[in-house]
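All remarks here apply to the structure that follows.
The other protein chains are all here in position, but one chain of the complex has been omitted.
Chains: A and B, in written order; residue numbering restarts at 1 for each.
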Amino acid sequence: MRNPPHRPTTESPGVRIAATLVCFLFLGVFLVLPLVAVFVEAFGKGVSAYFASFQDPDALAAIRLTLTIAIIAVPLNLVFGIAASWAIAKFEFKGKSLLITLIDLPFSVSPVVAGLVFVLLFGAQGLLGPWLIAHRIEVIFALPGIVLATIFVTFPFVARELIPLMQDQGTSDEEAALTLGASGFMAFWTVTLPNVRWALLYGVLLCNARAMGEFGAVAVVSGHIRGETNTMPLHVEILYNEYNFVAAFAVASLLALLALLTLAAKSFLEWRYGDAIAGRAAH
Amino acid sequence: MVPTRERRQTRFRFRRPSAIPGFPLAFGYTLTYLGLIVLIPLATLVMRASTLGFSGLWNVVTDERVLSALRISFGLSFGAAFLNAFFGLVVAWVLVRYDFPGRKLLHAAVDLPFALPTAVAGIALAALYAPNGWLGEPLSHLGIKVAYTPLGIFIALVFVGLPFAVRTVEPLIAEIDREIEEASATLGATRSQTLWRVVLPPLAPAILTGFALAFARAVGEYGSVIFIAGNIPYISEIAPILIVIRLEEFNYAGATGIAVVMLAISFATLLVINLIQTWSRRRFGDA
Partner (left out) sequence: MEIRVEHLSKDFAETAALRDVSVTVRSGELMALLGPSGSGKTTLLRVIAGLEVPDEGRVLFGDEDATHVPVQNRGVGFVFQHYALFRHMTVTQNISYGLRVRRRADRPGADEIDTRVRSLLALVQLEGLGARFPAQLSGGQRQRVALARALAVEPRVLLLDEPFGALDAKVRKDLRRWLREIHEHTGQTTVFVTHDQDEALELADRVAILKDGRIEQVGTPEQVHETPATPFVMSFIGDTTRLPVRARGGSLWYEETPLSLAAPDQGDGPTDLYLRPWDVAFADTAEAGTLSGTILTIRRSAAGRRASISLIPSGQIIEVELPIASLAAVRDPILLRILRGKAFPASEQRGA
């Protein structure tokens, strides 16, 4: 009892060290090791083999397609996120919590099911299939289908970052702007948007990472046509299944890099603008 | 004056009037977009399933291979979510409470499964746990086979669910008032009594929510699983893969049947999460 006791609000040093080791081991095995494996495998046959993987026109087509999808899907979900959070955070109406639940719904739907619903809607056997064929409009196994599936799975990202934050901020800023003679649009542009800009950027980053990396939903609707409907993740799959591991991991390393950049930007935003991002319950 | 106001209060009103403009546009756009992208497509699935009829659906779902795939999916997802709930709590506690070199880096790394495309995670895990992989080889000497077995699926599901388990409890641990723990200590409780009786109970709803989110994510997971699973029917074939296989066979009825079951599970999980949160709000005053 002579020993000065450790602070009463923490565990004994032994427990602390053990728990920290468990934390390192668990995260190390489950998170860090796979990430390291991607880059090690990609450079396994040397740097030239790595860069040779990007000479393949199909790889370049996959990169182009992935960028195209993100450029279409992310802005659409951004506009939706702003509209939804404006309606939900600035107004009181019946059924609001149901609406929030519905917006979150795509998060809990399997990506494969997400892809399937579009096949059932637009596929040859689908509800609108015969009409689309008659008018020679391609949705499934083509760009529109892939974009739709991507929008579905990335649907809630921007909205769910903005809604809690804008609910916390209330309506007094906007009301102040209105009393000073601002139009509704001006109030939004000059007061609301600056208040939420970092959360918005945060949501866009996450949305973009998922849009570029989506696999399951896109796999179902794409048809895996090389050079045409293959996104980067799908191209990784094809290369891997062909035992072309260096090329598979090389393309994968680009996606992993995107993930790392996203995480870095996310950590920076949290560190620098933590208060400006956090609503009551972010995740 | 007074009677009008009273009448106004009793009359059903969809929206409380507000000086702020833009509601019809924002709300209308939200509903339209939500309907077109999410609700109508999901409704199509349910409609399609209903054309199968109850017996048709029953036949699809009670197919031996489907049943075993559902069992594998739900069983392994449950296990993975359980493991994540436990280790997620430890990880969150360590990240919030202890200071050590590399803490910030680990903190950022927790979100990796959110950001890393599932296919990339899938091939990385497959490479790691393959019989000649960094982890697969030492494990195979111990007689443990990971790749192409349910254990491989389990590992992939732990990977994808991890951030949910950590991120739901982390902010609550950060919010715990140290005074609470001090109060417990002044009343004579040992540290483990304090943790068990005072710290843990308020975290329970968050732990459950994290568990449910990790479970929901794991049940639907596809990309990170298919490479490591080997997809052997009755052994390592999960429900989402079976949907894809049925689609490739142009067996839309089969695919739809499995999908509807999975969708129902998604809804049920969402409902459970909402119930947990309502309950905890009522009990503790806030979320």
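Of note:
Everything that follows uses one rule, which is that contacts are C-beta pairs under 8 Å (C-beta built on N, C-alpha and C of every residue); 3 or more make two chains touch, one makes a residue touch a chain.
Computed from a predicted structure; not experimentally measured.
Of the candidate positions B:P17, B:P101, B:G143 or B:G188, contact with the unshown chain belongs to B:G188.
The residue from B:V198, B:I235 or B:V272 that touches the chain not shown here is B:V198.
Taking the whole complex into account, chain B touches the unshown chain at residues 177, 179-180, 182-190, 193, 197-198, 201-202, 283-285. Where chain A meets the missing chain, the touching residues are 1-5, 8.
The rule we apply is simple: only the chains that are shown with their structure count from here on.
Between the CA-based centres of chain A and chain B the separation comes to 15 Å, rounded to the whole angstrom.
Contacts from chain B toward chain A in the complex involve residues 14-16, 18-23, 25-27, 29-30, 33-34, 37-42, 44-45, 48, 87, 90-91, 93-95, 97-98, 100, 102, 104, 106-128, 133-135, 155, 158-159, 162, 164, 167-168, 171, 178, 181-182, 185, 191, 195, 216-217, 219-223, 227, 240-241, 243-244, 247, 250, 252, 255-256, 259, 262-263, 266-267, 269-270, 274, 287. Interface residues of chain A facing chain B in the complex, by the touch rule stated above, are 8-12, 16, 19-20, 22-24, 26-27, 29-35, 37-38, 41, 79-80, 83-84, 86-88, 90-94, 99, 101-113, 116-121, 125-127, 148, 151-152, 155, 171, 174-175, 178, 183-185, 187-188, 206, 209-210, 212-216, 219-220, 232-234, 236-237, 240, 245, 248-249, 252, 255-256, 258-260, 262-264, 266-267, 280-283.
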